Every structure is written in structure tokens, then in C-alpha cells.
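Of the protein chains in this complex, all but one are displayed in their positions.
This part shows chain A:
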Amino acid sequence: MSGVEETSNEPVNVKEDKEFDVEAEEHIGDDYFVDPTRYLFYRDRKEWADLEPVPQDDGPNPVVKIAYSEKFSDVYDYFRALLKNDERSERAFALTAEAIELNAANYTVWHYRRVLLQALSKDLREEMRYITAIIEEQPKNYQVWHHRRMVVEWLNDPSEELEFIADILSQDAKNYHAWQHRQWVIQEYKLWDNELEFVENLLEDDVRNNSAWNQRHFVISHTTGFSDPAIVEREIQYCLSQIKKAPHNESAWNYLKGMLQDRGLSSPPGLLERVLELKDTHCSPYLLAFLFDCYEDALENSNQKENVGEEERKETLRKALEICELLAQEKDTIRKEYWLYLGRSLKSKSGISSPSDESPEPSVPASGQQEMS
């Protein structure tokens, strides 16, 4: 063996022995003298010799070529071979794990793995352990979460889910896939009991976590609902208390409005006043926008009420337009176009005329100019 270095004695001796010792070769096997932790391509594995690898058919002039590593090409050449034969075997199952590790977004591999899980009656508890590990490594991938959902469904066992998802959320409290899985588990298996507490803990950690505010809305709307005035009052108090702690937290303001908008912002009595109280010490563009929404709501509803005088409506409109102007020109200028539009729109819809009517853009199309088709 001329290529062998003189300094390494043992391999030389061993190889020479192997060359002449036929019987030893039969007992020992090919890999004996090779580092057992060394990676072997599938094309070099004896147990795979019966399968002809299928190279990728990119065609004669491929575009968007990916620079595959040798390992990647080898694994996927054999994956394609298995797929072509629709082989349902342990070795196929093992290979899917390798293919997944190389590209966890390959949904074809995941589909095949699921077919094998069922065809081979694989241990789904073990699959849960597997998918737990994969998600921990790659929590922002669609396929891994869908796979977990399938396994949970097959097992009909959600018992690990809330804790697992909580762990993922502890690493990224806004992971959209995690929240999606959580909502599915809770709804499917009716695990509502402790979720409001879970949400409140998250909001303690970060009152600006919009995903947690959404979960709050999700839990309440599917349990007590928002019709009960006691619940609404509790939520208003919760919001206002969070707002006092963090006045520029848009989530809290959005939640307050979102909770009330179906029934009307003027429906809880005294709400406008409670918000006005905050105006001097806890002002924000969101507070002002909320006031605008209250005034707009009052105008819309006062259309039906006869006891609201014209003067009162005029005053409400004036206050609303004043806020639009303040937001557009000073407090929320990034949304200037929007606030100006809202002002024009509100004025036009209110049916209240004013002596100094001067809209910057005419509402009647000028002749010759066509509007958007």
C-alpha cells in the first residue's frame, strides 16, 4: 500500500493482514477498519446497492440551480428512487429523516414520511419525540408544525402540547406557527381552562406582545364572550390599567376598540370620559384616534336618536375633525393622507353643513379626468 504514511503503523499492519486473510474479511466486514463515525454516502452503502439512484431531472438548460452539497445530492438521489418505487420500508423511513435534515421545507418528503408512519405502523410516541426536537431546531417552518398536528391527531393525545408550545413561545413569544398550533389544540380538545391565565402571564412579561392580546380576545370570545357587561367592564379596566403603565402601547388601544366596535364605542357608559381623563397625562396618537372613533360612533348612532340635537351633533363633528387635523398635521403625520381622508369623509357623511367649507380636494370629478376603473 504505497499511499500509506509510514508514521501510522497500525493501519498498515491491519490492511496488510486484511489483504491476505480471506476468512477475517468475511467476519469483519467492510467498515471495520474505517472510522465508524465517518459518513458514508448512500451510493457506497451495501444495504442500498439494490436501488438505482435517480438524479434530479433539471433538464438540459437548468435555471435557478442550487449548489447542492455531495451529501444533499446523494440523499435526494436515493429519495427519488424510493419515491419512484413507492418503497415502504424501514430504510426508506430512516432516509426521510436525513432528507428532512437537509431541507426541512421539502413537503414531499414529509408527506412520504407520513405515508410510511402509517404503512409501517411506526411508534407515534417516538415520532412525537422526533418532531419535538425538529421544531425546537427550526420553529419557523410550516411543515414541521403541520406534521406535529397530524401526529397529535393520530394519537388523539394533546397532553404534551400546551407545555411544548409554551416552551417554544418562551424562546419567541410571537411565533405565528406556535400560536396557530396552540389555538388548534385548545379548540379541538377544549383546553380553555387555563389559557387566560397563560395570556396574562405573557402580558406581564411583555405588555406589548400583540400575539398575547390576540390570544386574550380568542379565549374570551370562545368562552364567556363579550356580551356580558361585567366581562366588558373587566376588560376595559384591564386595558386602561395596562395603558396607564405603557401609554404608547398600540396593542392595548386596539384591543379596547376591537372589543367594543361591534356594539359601538359609545355603548359602555362613561368610557369616553374615562379616556378623556387620560388625555393630559397619558396622551398618544392612539388615545386621540380612540377619541375620534368615539365621536364618529356618536355621530353615526345619533342619526337614529331624536334626543340628540343638531347643536350637539355639530359639536361632536367639530371635535372629531379637530382631532383629525391634529393627528394629520402634528401627532401622527406618517398617516396624514389617511387622517385627511377620514376628516373629509366624516364631514361629507355627517350631512352637517358648515359656512367655511373648504375641502382640499374636490369631491366631484373634474371634467376630462377619469376615476379609477
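Throughout what follows, contacts are C-beta pairs under 8 Å (C-beta built on N, C-alpha and C of every residue); 3 or more make two chains touch, one makes a residue touch a chain; residues count from 1.
To be clear about the criterion, contacts and distances are computed from a predicted model.
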Chain excluded from display, named as in UniProt, from "AP complex subunit sigma", "Exocyst subunit Exo70 family protein", "Protein farnesyltransferase subunit beta" or "GATA amidotransferase": "Protein farnesyltransferase subunit beta"
Residue among A:F41, A:Y238 or A:Y341 touching the omitted chain: A:Y341
Residue among A:N103, A:T132 or A:N301 that touches the chain left out of view: A:N103
Positions on chain A where the hidden chain makes contact: 54, 56-59, 61-69, 71-72, 76, 80, 83-86, 88, 101-108, 111-112, 114-116, 118-119, 142, 145-146, 149-150, 174, 176, 179-180, 183, 187, 208-211, 214, 217-218, 249-251, 254-255, 258-259, 261, 332-338, 340-341, 344-345, 348, 359, 361, 363-365, 369-373
